[in-house]
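Questions regarding the structure given below will be posed in turn.
In this view, the complex is presented without one of its protein chains, the others remaining in place.
Let's look at subunit A:
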Amino acid sequence: MASFERFDDMCDPRMKPKILRNLLSEHVPNEKQPLVDFQSLSKVVSTISTHKLLSEPPSSSPDHKKLQAKPSKSAVDDWVERLLALVSSDMADKCWVGVVLIGVTCQECSSDRFFSLYSVWFNSLLSLIKNPASSRIVRVASCTSISDLLTRLSRFTNTKKEAVSHASKVVLPIIKLLEEESSEALCESIAHLLSTIVTLFPAAFHSSYDKVEAVIASKIFSAKTSSNMLKRFAHFLALLPKANKGDAGSWSLMMQKLLISINVHLNNFFQGLEDETIGKKAIQRLVPPGKDSPLPLGGQDGALDDASWNSEQLIVSRVSTLMFCSSTMLTSSYKSKLNIPVASLLSLVERVLVVNGSLPRAMSPFMTGIQQELVCAELPTLHSSALELLRATIKCIRSQVLPYAASVVRLVSSYFWKCSLPELRIKLYSIIKTLLKSMGVGMAMQLANEVVSNASVDLEGFDAVSSKTPSLTNNAVLKSCGKKRKHSANSGAEAENSAVEVGVPHNHSLKIAALEALETLLNTAGALGLDSWRERVDNLLMTTATNACEGRWANAETYHHLPNKSSTDLVEFQLAALRAFLASLVSPSRVRPAFLAEGHELFQRGKLQAEMKVAEFCAHALMSLEVVIHPRALPLDGLPSLSSQFPQSNSLASQKHNTLGLNKSDRSAVDGSVLSNLWLADVDVPANSEVQRSVDTTLPLREAKRLKVGNDLVGSENVQQADDVLMKVPESAVESLTHVLDRDDDMVSEEGYREVVSETQEGEGLAAKDSLMEEVAAVGKKQESLGESDDDSVPSLKADDYLSSDSDIES
């Protein structure tokens, strides 16, 4: 009977229950029917979310078709019943299906249904987690489903208390599970559930806080899971202070514990590599004498005393996980004021970065070669974590790094010269970017030279031949600094006789990082380097951009058969190069940017590329360059009228609004042409910022002057005169160009402009004058009709003022 029913279209709500029943009978197993095809389950989930099969019209609403609503309800009822039956099944696979589908139902079903059923679901899921007999896959699914259930529950505001009590019921069982189990998948879903609880219901950890901390800490210390898993645990640990009243005190306590633990580990690891007093001092700073040191991380039985002290790998794994945890604590947002122990953090970073694996002379007898080898193998990981911590610290305190900024700069720049591993240099560049962004010009003054010389070493590799891979000794840097241009000129010839791999997409990430750092530098302080590093950077960026885009442009789609990311990497590199090049063109300069022509050509070509990201950016770049070649005058005319904002404004002002509005509408047409004529004149002026400004600024004033003259109805000669000044600029623009080109000094160039103005007075612009006259006449009529409303208290300048200023110009 049902099969004869016809539906309107694919969105017909009557269709939903039918599809749901169909799914239920064919793809979801029941007590008798075993699960055959796992793949169909994904299909079920996607169908449910596409058609919103589990959504129901709210029961209270008088729905239009009661008859249709009823079967739909029962379809969802069937669905829910089936799931509960599956969850209580003995077969692991059926139980699993039930559990995962409950998770999906939590997300999809209507609020009424969720509200009436969630505690039933919760209890059956919880019993699965608690039951020692249930299989692993079921437990994994249960954790995730509970997490989704709690997520949905958190959106109901009226059940906060109940939700918290539910959430707290689940904490201890999963922590117990975590202690016993070490399977990766289970750990992951438990970590996910814990993170969900701590973000949504921090109060749920109230009674079990110490226990949770201890278990997570021991997991981190045992380091038996993958590094990815360790990071997840560390992330959760970083969020945990939110659960303990969420105040600044618990945050500081956790941070203190972490830093102590890291330093104690380092004391051991750096034995023989550094002065022992450094470690002592670090601990002393964290626990000032006279104050009680907090319990070690993870409670009393913190795993600091186990026998594995000698495993360098284990120590480094612990330290980097703990550092990751502190970085996350620094960067994740908290609701209360935090006391950031900046000095301890910075000295910890410095402590790590200073050790480079070489032995101090006094210490050498105490360390065997093997020991040193083991330490050196792990040092890069440690340095990388320390740099990450430094970045997080700067990001966290932003401008307040000020008192420490000088030492950070020294640390970063001295480490830059020592560090040769690409991965670490990438991190350094990103630290520099963070510093420049948070501290602006002042920081750029300090860092500019470091950035420029290091970035040119890293970028040089691109246009240099492969035999001359950048070595990072001081020598190479000096060479590249001094002979930059010669070098790039030679590269073509050298390329002939040495083996060069052409067009092999290799790893560009270091160059991308260097380009981004240069771009940030230009953005913050491009004008500061005009006398020193700017020319070199412009040159470097032009070469890099043209080389990056030479030959074929990258197109991510053509590399489909390459599974790795090498092609997108090339796209990223091109984008970074183009971005930095644009910054060098737009960043303020005294003369016309040297590579303006190259830039236009490059971006024009790039706009036609198939790779959308590159094309998109090139279009944007052309738009930005448009402002460079057609600098804007920004007259006041664009502003919105204030009459709407102050409708009933008091006193004299209100009478004036009428005239004001009229003036505006009459003016706009004329102004457009005048402006564009003036802009025509501007186009030929070289991109000297001072000159542009001088040309621009006169415009609005002149406009205003003319307006005023019009309003006051001074004799038409004055209008004519002002008119002429405006109109004749184009013809003399060529002359002004020569004036300006001759002399670079800005004050002189203004004189150049003044000359232009005086010359223009001789000509006549007839067309515009006519229209202006009309306008003046219109305004005049209006004013007459309004009568002499000019109140004395409203300030207005006499026409003499303008005339005198005009004569100033003429003289």
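Just so it is clear, contacts are C-beta pairs under 8 Å (C-beta built on N, C-alpha and C of every residue); 3 or more make two chains touch, one makes a residue touch a chain; residues count from 1.
The criterion applied here is as follows: contacts and distances are computed from a predicted model.
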Legend entry - Record-based protein name (UniProt) of the chain missing from this complex, from "Protein ROOT INITIATION DEFECTIVE 3", "UBC-like protein", "DDB1- and CUL4-associated factor 13" or "RBR-type E3 ubiquitin transferase": "Protein ROOT INITIATION DEFECTIVE 3"
Legend entry - Contact with the hidden chain (one of A:D148, A:E312 or A:E572): A:D148
Inset, instruction - May I ask which residue of A:A85, A:V441, A:V591 or A:A610 touches the chain that does not appear here? - result: A:V441
Inset, instruction - Return the single residue from A:A85, A:V120 or A:A343 that touches the missing chain. - result: A:A343
Inset, instruction - Would you indicate which residue among A:L54, A:V80 or A:C106 is in contact with the undisplayed chain? - result: A:C106
Legend entry - Where the unshown chain meets subunit A, residue by residue: 38-39, 41-42, 45, 49, 96, 100, 103-104, 106-107, 137, 140-141, 144-145, 147-148, 151-152, 154, 189, 192, 195-196, 199-200, 285, 333-344, 396-403, 405-406, 409-410, 439-446, 524-528, 530, 588, 633-637, 639-642, 645-646, 649-653, 656, 660, 663, 689-690, 693-694, 696-698, 700-701, 704-705, 746-747, 750, 753-754, 757, 792-797, 801-802, 804-805, 808-809
